[in-house]
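Every protein chain but one is kept in place in this view of the complex.
Just so it is clear, A and B label the chains in written order, and each chain counts residues from 1 on its own.
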Amino acid sequence: MKKSLLALAVLGAFAGAASAQSSVTVYGIVDLGFDSTDNGAAAGRTNGIKSGGQSASRIGFKGTEDLGGGLNALFQLEATIQADTGAAFGAGAAGTGPNAGANQSAGGFNRIATVGLQSNAFGTVNLGRQTSVIKDAYDVVDPFGDGGTIAPISTIFFNGALTSDFGRISNSVKYSTPSFGGFKVAAAYGFGETPGDTGANSNYGIGAGYANGPLNVQFAYHNQDRSTVANPAVQTIENKLAFVGATYNFGVVKLHGAYADTKLETFGPAAETKYRNYLVGVSLPLGAAGNLFASYAVNDNRTTNNADAQKAAIMYTYDLSKRTNLYTGYSHTSNDNGSRIGLDATAPVGESASAINVGIRHKF
Amino acid sequence: MKKSLLALAVLGAFAGAASAQSSVTVYGIVDLGFDSTDNGAAAGRTNGIKSGGQSASRIGFKGTEDLGGGLNALFQLEATIQADTGAAFGAGAAGTGPNAGANQSAGGFNRIATVGLQSNAFGTVNLGRQTSVIKDAYDVVDPFGDGGTIAPISTIFFNGALTSDFGRISNSVKYSTPSFGGFKVAAAYGFGETPGDTGANSNYGIGAGYANGPLNVQFAYHNQDRSTVANPAVQTIENKLAFVGATYNFGVVKLHGAYADTKLETFGPAAETKYRNYLVGVSLPLGAAGNLFASYAVNDNRTTNNADAQKAAIMYTYDLSKRTNLYTGYSHTSNDNGSRIGLDATAPVGESASAINVGIRHKF
Partner (left out) sequence: MKKSLLALAVLGAFAGAASAQSSVTVYGIVDLGFDSTDNGAAAGRTNGIKSGGQSASRIGFKGTEDLGGGLNALFQLEATIQADTGAAFGAGAAGTGPNAGANQSAGGFNRIATVGLQSNAFGTVNLGRQTSVIKDAYDVVDPFGDGGTIAPISTIFFNGALTSDFGRISNSVKYSTPSFGGFKVAAAYGFGETPGDTGANSNYGIGAGYANGPLNVQFAYHNQDRSTVANPAVQTIENKLAFVGATYNFGVVKLHGAYADTKLETFGPAAETKYRNYLVGVSLPLGAAGNLFASYAVNDNRTTNNADAQKAAIMYTYDLSKRTNLYTGYSHTSNDNGSRIGLDATAPVGESASAINVGIRHKF
């Protein structure tokens, strides 16, 4: 963190006081479709309209200002929209520390709220609420890209805690290097904001990526300190996530693979759970306007027997333009007797789940 | 519903993958004015500043993308603003089904959140949260257009349940035909999203309109299933609304008329209430920049005696430009001994109510 602020100061010193007018870009996605989900609910299958079948619906405001000397100022504000009911912004993210507003549906600009500086020579530093290096890595590797309600990786990896806990961090600073022949490194730190103990409740992450020709490799490590001054006995409690993934584009088809090793600690004795996750995927163009992608992901619970889960999903998209496409997808989740990932609260443990959807995604 | 999604798929097949850049339009209304209301409150008359004296204050984002081949992609996001205090967006619409976020002040993009496709040849299909066919019909016929705090139709028709229950539906799909010589038909379906029972809690509506020269006729029928799996005994409970209205423009003056027949069912025995509603109205230009409009509406309670209500209102607007006007209006509501429409909670049943306002409406 200190290094990043120093970098910021250094970048500042290089910049003159040149000014360039630039405009705010209003952008977003509205993604809505029919969805039929059997999540094991006692009453049965649910049919309805869902937001975000392929990508989360969202609205954002962003801009870049050329400061001269190869330096740019950046800002971005982005909010999730539950477009099926119009819900958006909500009550906003409360509290302090990196997990303030951790749940992505917490309202306000829950996805991104940043200001920063970017230089082709020195890299980019952003402050505020932003994606974790873990999310940056798996978004590149996942065939489903930035999500969608049926995508396996966000459901299965890290025991399903990705979207709620590890995807975005508030009160954070993140620094990314420029690309050196396809090689990039990033580091993020989320302040714990705990009185009298800077480390308590803090997050940090480091990531590295290499993109060159057909190959793209991503690595990320995320550490979440869960100690608090109020609970000094648990000051050693941490969640640790390691992720590595890669894609290789053969032209007619692109292969995707990922692996993660996770240790989640909770309060109390013997409260450590270890997971290993695997993903294999494929994506390919299908005709002039079509794309097909599929993935299969495994949650291997290393602490509890008979608590594994698997999810497979396939999606076909048809481009009406660069900004607008139709899509249809199917997913199936199977749980061991001791697992209940993706299930309704009324479903018995170990039940299977499935979903099918048909929708339209429009980027603006 | 199935037909509409099919239509969407068919439209998709016709479209190439052409792309056209288009911009987001930020638009809205800020309408604020002085309002003096006597709603029968025990303490007396209330004077203050009110938002939406002529039209609800709002902010929205919308766009159209030309997909080629006569096909367009559309999106729209629109939120109510309580401009007198700045309240907007709120906690967002919660829950599932067509009535999620039914109350128009529920927050988020509570007015409209849609994505869809439009073709001059095949019509328009939109998914998300949108106006019901009932609202589409009465907005055309009402001299007060899209509302305002003193407009009679939204207060009186359907026993005053228009804005809270029947004006907008979430989790819905709506299809409108192109105009065939002035004739258009629309159909909407709001998914109940009830596990195991697709019909439970669903909505549907059909509308038809004819606009040709001086004549405009609008018809709409809306059916709201109120059954739930949790209450299987009430699986036959429905609200049924039928509406017909027309305007005829004589040039110097335009006449407005509307009629509605409503059956509202609630849980328990003998819990059906029937209403008939009538409206007559007039609108006319008054000088180069002025407009005068007035309406008189009746709520005829067919189930309970002595529970009718009448409301009359008149408004004068003066255009400062096409986007900005001043306005002043007056309304009076009279209730039978058994009716309390438009009254404060502290007012005795059967009391009268009145309001006067003076304000400015600016469209951006």
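What we mean here is this: a residue touches a chain if its C-beta (ideal position, glycine included) is under 8 Å from a C-beta of that chain, and two chains touch if they have at least 3 such contacts.
Please read these numbers as outputs of a predicted model, since none were measured by experiment.
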### Summary
Of A:114, A:247 or A:262, the residue touching the omitted chain is A:114
#### Entry: Residue touching the undisplayed chain, where the options are B:62, B:263 or B:362
B:362
### Query
In the full complex, which residues of chain B touch the absent chain?
26-28, 30-34, 41-49, 51, 57, 59, 81-91, 107, 288-289, 318-324, 326, 344, 358-362, 364
### Query
If the missing chain were put back, which residues of chain A would it touch?
1, 5, 8-9, 12, 15-20, 22, 24, 26, 61, 63, 65, 67-68, 71, 73-75, 77, 79, 89-97, 100-101, 107-117, 127-129, 170-173, 191-198, 229
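Note that only the chains that are shown with their structure count from here on.
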### Query
Counting in whole Å, what is the centre-to-centre distance of chain A and chain B, each centre being its mean C-alpha position?
38
